[in-house]
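Only a single protein chain was left out; the remaining protein chains are all shown in position.
Note that the chains are named A, B, C, D and E in the order they appear, and that numbering of residues resets to 1 at the start of each chain.
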Amino acid sequence: MMSRFIIFGFLLATCSIAFALDPSPLQDFCVADPNSPVFVNGVVCKDANLVQADDFLFRGLHLMGNTSNDVGSNVTAVNVASLPGLNTLGISMARIDFAPGGINPPHTHPRASEVLTVIEGRLLAGFVTSNPENRFITKVLVKGDVFAFPQGLIHFQKNIGKGYAIAIAGLSSQNPGVITIANAVFGSNPNTAGDVLAKAFQVDIKVVHQIQSKF
Amino acid sequence: MMSRFIIFGFLLATCSIAFALDPSPLQDFCVADPNSPVFVNGVVCKDANLVQADDFLFRGLHLMGNTSNDVGSNVTAVNVASLPGLNTLGISMARIDFAPGGINPPHTHPRASEVLTVIEGRLLAGFVTSNPENRFITKVLVKGDVFAFPQGLIHFQKNIGKGYAIAIAGLSSQNPGVITIANAVFGSNPNTAGDVLAKAFQVDIKVVHQIQSKF
Amino acid sequence: MMSRFIIFGFLLATCSIAFALDPSPLQDFCVADPNSPVFVNGVVCKDANLVQADDFLFRGLHLMGNTSNDVGSNVTAVNVASLPGLNTLGISMARIDFAPGGINPPHTHPRASEVLTVIEGRLLAGFVTSNPENRFITKVLVKGDVFAFPQGLIHFQKNIGKGYAIAIAGLSSQNPGVITIANAVFGSNPNTAGDVLAKAFQVDIKVVHQIQSKF
Amino acid sequence: MMSRFIIFGFLLATCSIAFALDPSPLQDFCVADPNSPVFVNGVVCKDANLVQADDFLFRGLHLMGNTSNDVGSNVTAVNVASLPGLNTLGISMARIDFAPGGINPPHTHPRASEVLTVIEGRLLAGFVTSNPENRFITKVLVKGDVFAFPQGLIHFQKNIGKGYAIAIAGLSSQNPGVITIANAVFGSNPNTAGDVLAKAFQVDIKVVHQIQSKF
Amino acid sequence: MMSRFIIFGFLLATCSIAFALDPSPLQDFCVADPNSPVFVNGVVCKDANLVQADDFLFRGLHLMGNTSNDVGSNVTAVNVASLPGLNTLGISMARIDFAPGGINPPHTHPRASEVLTVIEGRLLAGFVTSNPENRFITKVLVKGDVFAFPQGLIHFQKNIGKGYAIAIAGLSSQNPGVITIANAVFGSNPNTAGDVLAKAFQVDIKVVHQIQSKF
Partner (left out) sequence: MMSRFIIFGFLLATCSIAFALDPSPLQDFCVADPNSPVFVNGVVCKDANLVQADDFLFRGLHLMGNTSNDVGSNVTAVNVASLPGLNTLGISMARIDFAPGGINPPHTHPRASEVLTVIEGRLLAGFVTSNPENRFITKVLVKGDVFAFPQGLIHFQKNIGKGYAIAIAGLSSQNPGVITIANAVFGSNPNTAGDVLAKAFQVDIKVVHQIQSKF
């Protein structure tokens, strides 16, 4: 079950997002070269003379993701890892599929804001502010609604309609990152000390171990 | 005809886009207050205590735009002007509708990169680089394809399918701006001097006046 | 108990942090004027002619905070809200006090990285990465150790020494923000839907309600 | 004629410009190493120990450019490609020479704003805004006048004096880029589809092919 | 004499400069409104509907400055204070006049890099690096030479030709600021404590007081 969660977490991480903070480009394009042995902030570029139109293309965002998992959702991320032409452009995209009752569980994007539109279905969406502290801002979204999630705040969506739901999101970074809260807190590798979590979540350490065993 | 073009230009301006350059937020949110008499870089914010969930919401992106115009396309923009919660978040979104044969004419976004996905139909998309000079990078896009347009470069899309086409775009600025080339060059108010355009486009000044008369 | 947690959360939020993303200053200084009726990204400035040396000063960081609370820690934040001269400077500071066994519970700073040094005592510190997913990076810190926490990642500290512990942190934003995970997830106002949390944390909804009742 | 235009376009591209968006330096200097096989956002640096004063020097901006071409102007660019010490500094410079009646044809800089001063002669200068849409802002400039062109907007200059004219410009990027509108639209390689341009410019496709044949 | 120095210092402050760090614009233009009672990072904007072409214009950079002063130089600054259209554009310009033997004394720009070209005469220019520490990089510049000064480093120019000299500089901020070292150190108001300067400069305190008396 944990490995499934890790996969979901990973998929979700690059999805429902949109930020404003990437450094600016210093040339027309700098297509990512994932095979370079040199690592920099962002990704090293291909030789501009070898760049092709295909470097700016990603295929398959119309395909439904597999939502047969514990949270009933699936994120297809189109970021610099899957679309190398996005390197230095400060933008990425994602599709989120929801089975009936499925959730895109509470998560944050450490490096991006997000704007999301509902293509199909009915979603409950929300985020929690840090100041004023822990205010929960929430809305029921229907087809055609667009909602904004500010950078770094915890947010989620839930399919509250009868059928499947689909959303498309824009994110303000080529690599927004995603931190699925439950997985990061209870499913880290190695595990975060149980007593820290017990005190933080105000539960018995047995409950912590029980939750950790599921991730 | 000119007024129609001006409307198209305006609609197109906020559409197929996605950038990386807006300044970073300095608080959780700074919802735009369009009624403030004070003007700043971006928009003055509402009092945080008066902010509501509706400030982060835009409705109606599922509605088809009216493409009965000279270019056969329509852009519905979701930027800081229509979704005030996007202020300081560095992201915006747009929907583009194309009638059969319709085009989203050559344009640039002065402050954003763009990532676009085809929801329905078949598009020819392309952009021209500045260095290497005037290289045309183009691709036929079908449903589910995602394509990236680097900041500030001239780009366009054309519906080459048999029916209507729809695209959704993410843009890396809360206010990307749009410059529809033909309108800005031949339809500015007041007009740009005809001899400048004649020399730039290597045409007789009569041709310039003829084109200007249509915008 | 919930109100105590809210207070802790608030105190912790501006503490152990250090980021890199605030917009650059456009003048020597722009001292925050918290009484202005105009709200902008960051804070409106005082008239430069009225600025005094005291505007750049905060007093009392040598004072121990009150750690008689559920988590056994206390954060004293020196950010733009308490030191107005920090407006536009992209930096802030914090002191964290820990009772024996006390924790600075798992939290993120949505807008900053952090660098922290141990002044007194012995801390267990750690953060969880988003990619590679959920890798837990941890270290025991003693007096004189300095540790870095990247922007937006979940991190915590625990006093594992016998006496009180003290840390000083630098943060890369004038207003880093703090999201105490447990409080934001289980103590939001209004509450996040229980079934969403039950599915996300893989626990029975009764456990969710039980945890929520404590915040 | 096309090759001449390409040369002009290239020369013009790095000229009359000045922006605000390059990433900040992270060390005193990072002199560009154009021979590096590694490509990054901007340019890889030389070993700091091998840097010489000459790396910060460009010679010959007092020399008049050759304006014997179709537009009657010439741009001498001093950017990171010709002055490697500008790498990471976010600034560049250019000289523009105009024959009598010559124009620096309508163009944009995708990554910079520009400030230009007239050293000799009399110029008509102008730019077109994107919002309010297509407003043409124009001024006659004489010796000693300084004019600002905002980032990404279409602008041009024309020599309206009797003799030669000279301008010096500052640009807010180490590599502003230049898109000469006519060349990019009608002289791209390969050509942009004629029917797209015919519809965008509201002209017969024969006119499009006629213009394309000149570039 | 001190007041003269203060004037020079002020004039010099906005001159020979060029940086890369201003926040990006969020609209086409944001013309500075210096009469606004509201102060922000940068300057509050005029209503866009009231903006005129003159807001982007500065006149008189062809005029020689008055170099009849202690350092024999004069700086004419074209920054946001004198050309309001530069607000949010991240660029400014300056003209520096040198009498024979005149110097633009050692100074830094806290918020900009600079690129400078010699219009007339012969200059000795140099800057001192911080790392490697205190390396002096210097060059004799003649007409047509362009030289780069990295952000925040101490630099100067001296007229080593027989006649007057003129330079034009581009700077990478709308308000680079200028700190003339001697004036800031020995001519501050109130004075910096003499014993601090005596120890820093390794001179007798009498020498400090003697220097201070001249500013």
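Definition applied: a contact is a pair of C-beta atoms (placed from the backbone, for glycine too) under 8 Å apart; a residue touches a chain by one contact, two chains touch by 3 or more.
Bear in mind that the values here come from a model prediction, so they are computed numbers and not experimental data.
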Chains in view that touch the one left out, judged over the entire complex: A, C, D, E
Residue of C:Phe39, C:Phe98, C:Phe147 or C:Phe186 in touch with the missing chain, whole complex considered: C:Phe147
Residue of A:Arg111, A:Lys143, A:Lys158 or A:Lys199 in touch with the missing chain, whole complex considered: A:Arg111
Those residues of chain A which, in the complete complex, touch the missing chain: 21-23, 38-43, 110-111, 173-175, 177
Footprint left on chain C by the chain that the document does not show: 18-25, 27-29, 48-49, 51, 53-54, 56-63, 78, 83, 85-86, 88-93, 112-115, 117-119, 129-132, 137-139, 141, 143-151, 153, 168-174
Residues belonging to chain D that touch the chain removed from view: 23-28, 30, 33, 36, 38, 40, 42, 44-48, 87-88
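Please note the rule applied: only the chains that are shown with their structure count from here on.
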Pair exhibiting more inter-chain C-beta contacts, B-D or B-C: B-D
Computed distance of Cα centres, chain E from chain C, in Å: 39
Contacts with two or more other chains, residues of chain B listed in rising order: 21-25, 27-28, 38, 40, 42, 48, 88, 110-111, 130-131, 138, 150-151, 153, 173-175, 177
Complete list of chain pairs which touch one another: A-B, A-C, A-D, B-C, B-D, B-E, C-E, D-E
